[in-house]
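A protein chain is absent from this complex, but the other protein chains hold their places.
Chains: A, B and C, in written order; residue numbering restarts at 1 for each.
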């Protein structure tokens, strides 16, 4: 295809999404992307969870344009700026205080993996131990610290060095209910002869997005919180993909009623798809020395501006936002149930929470074929899971019900076309 | 100070620059920042090298506003987009072809450390070896892979785990000319009994910015290139701070006439201070599997737009840009010479290349005091070096000569005031 | 105590057994040790399993004296010697051939930990992977390679570096039958997203001696062998303490009918308590380069001489030896049952196989008190388990029934005295 030639000739073979969606995108708005040939695509992917408020959300866009037009600080490192102050005040008023959370806020480099690296460093520094427990099918990032607690064997192999200091434990329902929760993990911790290096921390996603849309039950998360307390381990919730309302509440762990020791946020925190990330932690843990962890783009101020606008627009009344997301989630669930019924419940299952859903097929190749067919039909859908065996639904939180229904209809058709 | 209170109460103790520059910045243009009290500061720091074309450069700003206004794709992952295509074509035409470089282009996560992580992964994968050689006082980033090849003991301690798989070698002139270049390094490589794990690669900065403005001579870089060839090691030039014209030519290694196997770029590549980074490598090394290294914000399209505008504006005629930078560099050098003369050449020295310069004082505390005094006098200056013993000058490349002279005058005065 | 003063003043605090048995031993024969004050002790410890044929066994002693008197090679490195040839021929005829085992024989350094280090190296070299799976409460040695697959937290902490490249899995019955065998382990192996580094090998003891006399069932060992086959992992049986007849058959894995890929032997292989160890492996695995693993004392020829004598004396008719050991084992079991009955089966349990048995008390301090009391009563007994909560019975295989009964009587009394 002549149109994409420079991507093929100049860009590295590492490129990935462009292979499944072979077109050149140009513009986007709300739930839709437009390619340069004028074709429109409905987006059930949302920048891998970075566009919860849709593409180029008009309210955020206005704030961004104003800021740029008036020559606001663009690159602020960790200087004090009016943009950062506005964000901090808003984050405190809109997010932390109403939830009675007293977290300190750290701005690591503006990517998710940098927030995870900061969280792991801090946990190790606080506890004076190297080891961190992660869960099966976890995904935390591509830099070496984060990759060591990521499950995917293909990604891990890319490290080029043996990844150590991490130990995987079974995620909720990993062993299909055959084993009491945390039986193995706690036994290892209690036994002075188990051979497990005592962990500084446990890092967990409440819903594993990349790992196959695996949903942890609230009671499992509560039991994990208790285990961490009993065994003197810090609990890190990586809320990079599931935070910012993806599961309903602002933080995905709110439903379980737990308070993690450390939380990472990124993806939709800026609201506009701009690079930004946060690492939150209990004030007692804030033993960082000034400059001990730094990064050139940690003060990406345009992102602070859209982040502030997003919080003020959508989260001042959190209940409204949460209610809407759950309603949209029910709409998705109904559609998935209908598709699965249509297949006679054979060789397929679905699961999800809020507005993140997955359909898994016994035929491991089918999810990929469904996504390919959906693209042809004008819908962006991605697979998930270690072998790409799950179709992942991640529409914008603000998607209108009609658009959502349209996309679910395309999914239904794509499932049918790949039977 | 009431103005900065939320930074003190809510932001982590890890914050750093805001401590040396105790004010709240609001706007910026060209070589100047303005705080909210209306005070103006001349910028000899340039976002740690991310603002080579000044703050909110009007040409780039126009392109950025247009792109946002027209709802261009903001968050593009590694999809093919018109913004990325424009950047790739421009980068090929303006940067690679004229220099006869055939690099493939990889977009890792948009921060420097992510580019370094990608470079190290690729080198290890290509060579099937774990070890990487770095140099004394190197700085490559804060995520675990990059930190392992960074020299600063304070930053390294933040890792919370022993940093391994890296070995430091002496940077140019590290041993004050007492030892032939690479004598020790090559002897270790040639000796089957040396105990050095054979390195996959060597990673080097041509001028160490964070490490104290240490300038490698062209002949040293050429000898390093030869050594890598003879000993089957890949040469990675980390051009994150020194690339994009900081030393004169677009790439800092051009002066030496060498071609690295892998190059990392970030900081000023977007031109506007927006997060973006690149990893360039010889086509034969492009053995990545699709998606083997990924990241949410690697398609930060607004940065592609300003990057394209910056290349088209400043680098179509590279010689002009280079000539101007070298002229400004001479202006700095004259001023530093004059200051040093004024001190009777006692307890002080200076060094630099292009528009990156450093003054080192025998009194290790003086550089910090000079920067503090400069701030009072309206000039942003930072220290560098393992103990902050060097005053670092990193003005925008596009700074007008009068502004430059004004800043050098303030520096002179700050030196005098701290004697 | 004046008698032991130089041990207290000159020997390191690391000394251990001499603290529990505060006397100075002088001579020994068969099942008895004599201290310099003329007191005799019955030995239920057997040099931690190194003296299966008793102290200074007269047949072996004669062979040893002859060898020394005739100036046989003492220190042979890995030269070909008549003593080594005699041992190899005997080992082939008496041990390997009758069991249809085609192992190659490697002489690492003469200690158990050196055999384990060799086994781990070879497994990693063969499979090209770093990771090795061990089991909860495993004990494999004190050098860094072996320690990394040892469970005891106290011993591990002595390493002074984080121990990596090993992952613990649950030993048989570790989770009290609540979980199907190998459910967790195999799920991790099959799942490309589990985060488990694919192991080169699994290392296991059939009965964990130091770990608390934990006995693996034959069916569990067979399932482990199958798992290794299915998942392309080498199976290493560390038979250092349980081999040489301790459990009945010469190799402890014979009962299960499995053939490990690699076997380590030490402790009782020389028969006389002299340092010696072997690493056995399938011929296809013998990819060692000459001299790739070496050691100064690997040709400790006096040990070869006593080893040959021991095999010729006790193992030419294996069934006889095995039958006798099992009979003695039953004698022990009866006595333990009687003791436990006497305690009303409350707060105590016992387990064992062949002539290795353990009694565990709910009161974790009692085992230590029992051993202390037994010493006073003239019986050498040691504790086992991560917290020393198990009384370990390891009498010589050749102990006369009366001596055995006498020792069991002392144990009974010591149990009673510590109630």
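Annotations
Simple rule for what comes next: contacts are C-beta pairs under 8 Å (C-beta built on N, C-alpha and C of every residue); 3 or more make two chains touch, one makes a residue touch a chain.
All values reported here derive from a predicted model rather than from experimental measurement.
Only one residue in the set A:162, A:218, A:290 or A:378 touches the chain that does not appear here, and it is A:162. Within the set C:31, C:111, C:247 or C:384, the residue that contacts the chain not displayed is C:111. Shown as candidates are C:19, C:39 or C:230; the residue that touches the absent chain is C:19.
For chain B, the residues touching the chain absent from view are 130-131, 134-138, 149-154, 156, 162-168, 170, 174-175, 178-180, 183-184, 187-188, 191-198, 211-212, 385-387.
Although one chain is not displayed, chain C still touches it through residues 4, 6-7, 10-19, 21-29, 33, 36, 47-51, 55-56, 61, 64-65, 68-82, 84-85, 88-89, 91-92, 104-114, 117, 120-125, 130, 141-146, 148, 154-155, 157-162, 165, 200, 240, 266-267, 272-275, 279, 281, 286-297, 300, 302. Interface with the hidden chain, as seen from chain A, comprises residues 161-162.
Keep in mind that, in the parts below, only the chains that are shown with their structure count from here on.
Ranked by how close its mean Cα position lies to the mean of all protein Cα atoms, the top chain is A.
Measuring from the averaged C-alpha position of chain A to that of chain C gives a distance of 50 Å. Averaged C-alpha coordinates put the centre of chain B at 58 Å from the centre of chain C.
Along chain A, residues 130, 154, 162, 165 each make contact with two or more other chains.
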